[in-house]
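Shown here: the complex without one of its protein chains, the others still in place.
And now, chain A:
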Amino acid sequence: MIFINLISLFLLFYLKKNPGPTPLPEEIQKLFKWGMITAGVLIALGISNLPPQILYELISFVLVGAIIYLILNTPELEVQKNMAITPLPILGVQLLKYVVKTISVSTYENIENYLDAAGFFALIWAVTMWLNHRKQMKEIEIERIISKEQERQLRATAEQKNQLEVLVAERTSEILQQKEELQEALNHLKDTQEQLIQQEKLASLGQLTAGIAHEIKNPLNFVNNFSELSVDFIEEIEDEMTKIADCPEKENILELLEDVKSNLGKIRHHGSRADSIVKSMLLHSRGGTGTKEPTDLNGLIREYANLAFHGMRANPNPINVDIQLKLEEQLAKINLNSEDFSRVILNLVKNAFDAMREKIVKEGGEYKAKVEIRTQDLGDKVLIEVEDNGPGVPDDIRDKLLMPFFTTKKGTEGTGLGLSITHDIIQSHEGTLEIESKVGEFTRFSIVLPKSNP
């Protein structure tokens, strides 16, 4: 009967060593320990042959039965169920032997051979079962390892995915930023293109007008010269007429001559108007012929702002204007064609006067006309601003301001070339002209010039 206890011991030992995928709870392990001790004691007792056989065998059966019961009823040992089944035939045979021996020894002796054979077969079956079970366990173990590996891979993949997502997010934001930068660059390009188109138009128009101006200039000179001459001649005739005796015919002749003289005066007047337009037009084509010299810009501004003011005061419809110069002192000399550039200052200041005159007429006494001229050192460039608090420029005409022959001035007051020429001159100095305005509040012309334009 020691054999049964060996089975018990083996079962417990095996299960303790190979508990399966889930670790065993503390209590079960404790039970295992006590089971093994009991089995060990029972084996020792069996060898010593001390206890009464029947009792000893009963206890042995109870122990192994308890172990099998434990295996079958512990969820953690689910996979080891086969281990409970393995020794069952052996135990069955042993139990049968035990029962038969207890009931009738003679019967037992009669069938002992059969029982031994059954025991032998049971042993073979048990060994087979156990080997089979071990194989299964190994497969389960391999499966477990595989699934663990898969899980690890899955986790690694997830981590990789996360990393990729972070990377993608980074790249996306980079691309978005680049897109914005590109968009900005594109907008800038579009602006520049529009400006270029506008400048191209102005340039070709400038060439055209210069060509026309030349063609008109000669006949216009004749008109002006001959009308002037004729006025002189009529005056001479009038002188001669004083030597002739008075008569009604003479009176009539003198009257008619006076009319002709007045008409010639008108021809002369409008001829010189046309002439000033032609001269302005010709200035367009002259671009860049003058020489540039280092010039005291502040001095030039003081001189020509003053000149514009006194010119305006001496002409019809003078206005009261507060001119404020906010010039950056210690401004280095700037390479300028001072003759051309003085026209820029004159034109801008005169324009301001004309605009403010309109506002004075409209608004009357409350309004105080003011022009502010500023210079500012921008490092390698210089900023010149001419700002008035006149009526302002509506958005829809701001683009047209620089076009030749565009004028807001009525009748014979403007040629429509002042700002166009101003723009040309600034361009020939490699500078830029910007117009900012708020209707009813101000108009500001900002010129940016490079200090060392060639």
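Simple rule for what comes next: contacts are C-beta pairs under 8 Å (C-beta built on N, C-alpha and C of every residue); 3 or more make two chains touch, one makes a residue touch a chain; residues count from 1.
Keep in mind that, in the parts below, contacts and distances are computed from a predicted model.
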| item | value |
| --- | --- |
| The complex's invisible chain, by UniProt name, from "Amino acid ABC transporter permease", "NAD(P)H-quinone oxidoreductase subunit I, chloroplastic", "Response regulator" or "OmpA family protein" | "Response regulator" |
| Omitted-chain contact residue, chosen from A:107, A:221 or A:452 | A:221 |
| Candidates A:117, A:185 or A:229 - the one touching the absent chain | A:229 |
| Chain A residues that touch the omitted chain in the full complex | 214, 217-218, 221-222, 224-226, 229, 233, 275, 286, 289 |
